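The complex is shown incomplete by one protein chain, all other protein chains being positioned as in the whole.
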Amino acid sequence: MITFDNVSLTYPNGHQGLKNINLEIPKGEFVVVVGLSGAGKSTLIRSINQMVRPTEGRLLIEEEDSLAMNTKNLRLLRRDIGMIFQNYNLVKRSSVLRNVLSGRLGYTSTLKSILNLFSKEDLQYAMECLDRVGIQDKAYQRADTLSGGQQQRVSIARALSQKPKAILADEPVASLDPPTAHAVMQDLQQINKEDQITMVINLHAIDLSMEYADRIIGLRDGEMVFDGKASEVTEQTFEDIYGRAIKEDDLIGEAESE
Amino acid sequence: MTDLNKNTNRIPVLPSKTKKTTTLVFAVVLLLYTMSVIQTEAYPHQIITNIPIVVDFFIDDMLPPNPSYFADSFFALLETWNIALLSTTLSALFCLPIAFVAAGNINRNWALYHTTRFSLNVLRTIPDIIWAVLFVAFVGLGALSGVLALFFFSLGIIVKLVSETIEAIDPGPQEAIRAAGGNLLQVIWFGAIPQILPQFASYTLYVLEINVRASIVLGFVGAGGIGQLLERQISVFNYGNISMVILVTFVAVTIIDTVSTSIRKRLV
Partner (left out) sequence: MANQSKQYNLKNPKGKTYWLKFSVICAILVILYTVAFLFTDLTYRGSGASTGEMIRRMFFDPFFDPVHRENIPENIGYMFETLAIAFAGTLVGAILGIPVGFLAAQNVTGSFSFFGKSILNAIRAFPEIMFAIIFVAAVGFGPYAGVLAISINSIGMLGKLYSEVVESIDMEIVQTLKMTGANKIQVLWYGILPQVIPEFSSYALYRFEIDVRASSILGLVGAGGIGAPLILASQQRNWEEVGVILMIVIVTVTIIDLISTNIRKRIV
């Protein structure tokens, strides 16, 4: 359970990223955050694992205020939350397996990790995660030899290898073509259903949001302007959130194959 | 002339201010050059008239190199190479931690960052020969002073190059590892090091090339290597031996440069 209690975030340059957010995300929910770019979607997601630090309010994760945590507890918190990025954020020159293993770093002592002494169980588990996203055969290839969709799957496997309670995804499919985007979203949906892992995902494509989300949260200028079930959402809702008419750019299109 | 006029229309004609600056620059350069020539007595016409003297000297006195001096030259050169290798190894080892402190994207501590940068600039300002004189004073004659001198000499160079590489890396992987609960060391080791490894290896080889050249001079102030041999032979004007030393050095430097360059090409 993730609870935002009156959370605000002001950047050092004075820009207000979040304004008085109140939000509760129960375990296992598939939440999609929508809004125009600059509306604070990224800030909201990154607040959860404190990649950016809210300046006011309380942010409870499993009943504990994460803003009051010391560095060590914060690292333990981050270990329990997987994260997926728009640009995959893989070490391009390292092998796929090594990239997945970096998800195990929070469980590995500094010395062991620097000497590359991952346990046999860690290796097996990393392989299993790769298997779940269907690219186990690529384990020993260099990450940059993979296609965009495959690279994003590696980063999903990396998040999975953390055995997370929640996964945050910041525009995970924005760099992918429509069929691949749907495939990746389906992977995330499957993981959400099978493992009961909470998903908080930023999307800008309206049709993707409506198709995969349980719940949609709308942001505008750092304020929460919408919160409701995906089934209740219409295109009109998006026009309200965006403050403008829907354009073709806001849609990604159907999955052609898959 | 019509052609010329057409051409000048294609290329922007210099504004008068630029023209003034250019003239001024030329005047200053010319003035400094005149002063330098008077000071050094290296008059331009002499450079041309002296070419035959140099060539004659080279043919009469330097050739042929004395073959019996090969073994001595070779072992002295081996010491020079060893000094270069050991000092490069030392600076490469010390480079990594310092380079991260000197990289603005990793080290967010303003004071520490600028202190490190400043110290590195100071290191790079000091010429190799000065390091050699200093360490001969500190640890005495011999290869040890050479190794230490080149270590300090090359540390500034390699840290600057590597820290610039670090500042240019993709921050994504580090962000991902931080988000996965990695601590600072793990972020650096898994997120940054793999990205800079090829450049790091390449710069190490580059610094090795520089150190090989620098280590030749060290012997003149007693810091070991082939310079000692050269100095002795120069003082007795034995040009057959000198040219043997020069030949051996030339061949060795060429081989080292060629090998190093071809490895570096494959690395990056």
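In this document, chain identifiers A and B correspond to the written order of the chains, with residue numbering beginning at 1 in each.
We adopt the following convention: contacts are C-beta pairs under 8 Å (C-beta built on N, C-alpha and C of every residue); 3 or more make two chains touch, one makes a residue touch a chain.
Predicted model, so just to flag it, every value in this text is computed and none were measured.
Which listed residue (B:Leu141, B:Leu197 or B:Leu267) would be found touching the missing chain in the intact complex?
That would be B:Leu141, which touches the missing chain.
Just checking the interface: what residues of chain A touch the absent partner chain?
120, 123-124, 127-128, 131-132, 136, 140, 194
If you put the missing chain back, which residues of chain B would it touch?
On the chain B side, contact with the omitted chain comes from 3-4, 6-8, 10-11, 29, 32-33, 35-37, 39-42, 44, 46-47, 50, 53-54, 57-58, 61-62, 75, 78-79, 82-83, 85-86, 89, 125-130, 133-134, 136-144, 147, 213, 216-217, 220-222, 224, 227, 230-231, 234, 237, 239, 242, 246, 249-250, 253-254, 257.
We take it that only the chains that are shown with their structure count from here on.
Per the centroid of Cα atoms for each chain, what is the distance between chain A and chain B, given in Å?
Roughly 47 Å, centre to centre.
Residues of chain B touching chain A in their complex?
That would be residues 170, 172-173, 175-183, 185-186, 189-191, 194-195, 197-198 of chain B.
Contact residues on chain A for chain B in the complex?
Residue positions touching the partner: 49, 51, 75-83, 85, 87-94, 98, 102-103, 105-106, 110, 113-114, 155, 158-159, 162, 168.
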